[in-house]
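Of the protein chains in this complex, one is absent; all others appear in place.
Residue numbering begins at 1 within each chain, and the chains themselves are lettered A, B and C in the order written.
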């Protein structure tokens, strides 16, 4: 019997990606959809402005959308694709009501006892949920910002092998990262917008928590500095980052850096999960790769592709990395987090009675 | 009487931009057009695949295209929009024949006695032409690479005020920089190509020569290091660069950096030239500016716009700058070079007899 | 002394185009700007989200924006770039208060006594304003929808020469036609939206009124049928239409059609106006022309370019035509209308006293 999933913010762009990716999931089944009052009471198929390039799954289309602010969804755990303007309070409500909340929103990412999780990078951070206290069995787990995640995954083997002193990252981010309607077409076609509100702050802080170490009831963040310059480019899917790194260790050769990246392997506890790609990182040899349009879907959108690894005249190493911002960087990453939780017994079937209790 | 201008490589993208920009020039008049053998003997209007979004100037349309390899153009000086594969030898032929050669090609840019000129930045480098010896009165002057020029102009006031220790620049370059047919549309639409052949090398070296000081018969280059990451984005015109700088001087405040940029003024010998913009650098206050589509034509495509000036967590200062790659970064820059030369008496009317002599 | 111009809807996309095009107008001077309550009381430069790719004119930047619903602008006549949701009532207020209203909105286009004017096509329709009765000296003149205008101008010489029985037009319309923010970038990049609300109805009706004949106090519309299919394509500026026409006259040769188009001349009363292009219609011989990006700015955006004139296997003649949708199809067309009115003495200086009277 599959675990019953609720989706908060189901009509938004991230919510839709959850619905699309969960259509045939072997472990999870979407049974509840919550959105704003405007959509409540009608079938999902009637209210959603479907943005995906696959058909709206027929089962989800028939579900009645519930008012997110009125009643709790009847399900075993929830994914949150909520906008940050409302995610904070609503996710807390669910956690207090005993639900596991697997969130893509930024609100709790930097909370001391909330894991900011990339299963291949810091699966041990899951232990933080034992330190959460919502007065219930509920907890919150988050995945990183869509630009942070690709950079952090690319840095992970380098950090482990050589230590990092500082990182400079210039991102070229896709339009889908801004949701829908998001960026106006007159700002996008034949243009670059060299600013994304709040984005550089996330890229400069999230990698430090993710690459940090568990200590007591929190995470001791990594200590390197990050400088980010975030740009919006006319690309549909795929955040590209031009990264330069200075290592703690001196004299790191390109070959040893390539070797570290190439040998990065997915922890066994993760590689068996349904959503795990074959490779978390894929090195590309063609000097013109990776490119968003060609490589964003590698590993079902869960693989970070890396290319142009070369030395940097001012730091140590330069490279390009690419991540699918709405799969690995949003819904797909959250689903992998849930799979890891499920495999560890942290998600379980809840009786409707039990739920009725908490929801009242 | 206007100076008579020849254009080498007249049918290419840069050659066309020369023709367009010179259509109503107060000092110069296009009298000769040279291209490959294939186009020779026919009128320019018949052979050119006109790419500009203005009408082909009717006077140029009627000129007969000459075979660049057969005879020298009857004119007072030449602009070279030649591809680097042929520019080296042909420009030398013209210089040896006594012509001033104002070139956009890369071949002679790093030659010790050839000025790599931005009139607002290093007009004194023009003196280098006295050290050239082509066995004639001819000489060669070049303008920088289309990505280098914007970055160098933006760095100039900072370099003068604070000294520079190192620069990191990630460029997002327009499609027109690759000429025509250039980048295939399937590589451009909804895509970024994180590689431009030879480009990073130019951005890492040209600024040093331009910001260097005249010494003897050459230029003592500036000594800072540059690290460049060059990307092709789906933008028609306008190279954007995300730049981070570390100064020689410590404790430089954002305010003093803004002041240095804001107070940068065009040398009087340049500001009176027909192609000089009102401002060489324009600071933008909107945090989402500059953007290629909106600001690339500022100052008739000759102004470099700068925005998002802020501190950098790992170097000292970060900012965004934008340059029109085919105007300031190519034909327009070369024309301003020619105007500076003309204003200094370095371009003069040559009699046809004189020319016949050299050309035979 | 220039006529003093007010702009209604000054902060919108069309309003901005009015401001940009009027910056250096020889006859008109912008003295008043009206927008919604939100912008009122602040300088235009502070409130406008400037979309044009030229600098915001400094004089306009300093004007204080007025609340369109509170007081009438102090000026001699107004241009209306209002959204149709508010244009109807506000334009009527101005007309009743004695102002000439030169409107780009659709509200009054099909009103019996309101001219739907293209100066080169139906200048005599201006006489309709004498039949308007707003209880004042005021009147309303409109210009056609941005897609209608190009098609109608292209049809004009054919209609005059051969009569028209029916027209099939498939449009490929630019993003700027939808205003700002308008089309979401995720609906635009690498996509076509085969629907534009209300557009086909306009293209199927407006040409009939424009090509109709004055009769009594109204216009006897032309009697041919139009079938339109309107599509939004990822183009910044320029509406392209693929048109097929069946003539009343039989046996019309391609040559005679080309001749009719080629010989179309601008009425002398129009050709001397400041905004009149050299050619209203321009035939292109290259079979791949006209193209939006290359030809949209011909004649300063006021020329309609026509190409691929050939026979149609089911109707008689096929061709492609291109119009600049925000210049000829909006603000530029309205300005030409105003120029025609001014040249005929229909716009005049109004004293402030006079204005104060009507406005109270």
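Methods note: a contact is a pair of C-beta atoms (placed from the backbone, for glycine too) under 8 Å apart; a residue touches a chain by one contact, two chains touch by 3 or more.
Keep in mind it's a predicted model, so treat the numbers as computed, not measured.
Taking the complete complex into account, C:288 is the one of C:54, C:272 or C:288 that touches the chain left out. Check C:226, C:304 or C:347 against the missing chain and you find that the one touching it is C:226.
Checked against the hidden chain, the listed residues C:26, C:251 or C:313 yield one contact partner: C:313. Although one chain is not drawn, its touching partners on subunit B can still be listed: residues 51, 175-176, 180-190, 234-236. Where subunit A meets the chain that is not shown, the touching residues are 50-55, 189-190, 236, 293-298.
Although one chain is not drawn, its touching partners on subunit C can still be listed: residues 166-168, 170, 172, 187, 189-195, 204, 225-227, 229, 231, 233-236, 240, 242, 244, 246, 287-294, 307-308, 312-315, 318, 320.
Heads up, the rule we're going with is that only the chains that are shown with their structure count from here on.
Per-chain Cα centroids separate subunit A from subunit B by 43 Å.
In subunit A, the residues that reach two or more other chains under the touch definition are 187, 189-190, 234-236.
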